[in-house]
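Removed: one protein chain of the complex. Kept in place: all other protein chains.
Moving on to chain A:
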Amino acid sequence: MEFLVSSAVAVLTSCGVYLILRQRTFPVILGLSLLSYAVNIFLFSTGRLVQNLPAILDKYGEGIYTDPLPQALVLTAIVISFGMTALVVMIALSAYLTSETDKIDMTETTDEGDSA
């Protein structure tokens, strides 16, 4: 399972980074989503990987449980990344509609580029 989870994080991260470097809005948004999946899986695994254990402290049970905190962290991160994805789609759409290009870099409109 460790191999599966870590390779999933690796594959998602590398695909995400590749897509972000494409410099067109749609691949970049896809890449950001993949990256956020990768980070969610990564966060999920930070509490150690275990199987078939409850995520809460069972007062009367055996006392074996999986760490609930990463799940709370992942939940927050998922909510935030959903909101961010929706926002970035809206901004990308309006940027595309007003400037009629979906390139991320701004060399066409500004004469000096990004400086330094």
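The rule is simple: a contact is a pair of C-beta atoms (placed from the backbone, for glycine too) under 8 Å apart; a residue touches a chain by one contact, two chains touch by 3 or more; residues count from 1.
Operating definition for what follows: contacts and distances are computed from a predicted model.
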Chain not present in the shown complex, as UniProt names it (candidates "Sugar ABC transporter substrate-binding protein", "Cation:proton antiporter", "Hydrogenase expression/formation protein HypD" or "N-acetylglucosamine transport system permease protein"): "Cation:proton antiporter"
On chain A, residues whose C-beta touches the chain left out of the figure: 20, 25, 28, 32, 35-36, 38-39, 42-43, 45-47, 67, 69-70, 73, 76-77, 80, 83-84, 87-88, 91-92, 94-95, 98-99, 104-106, 109-110, 112, 114-116
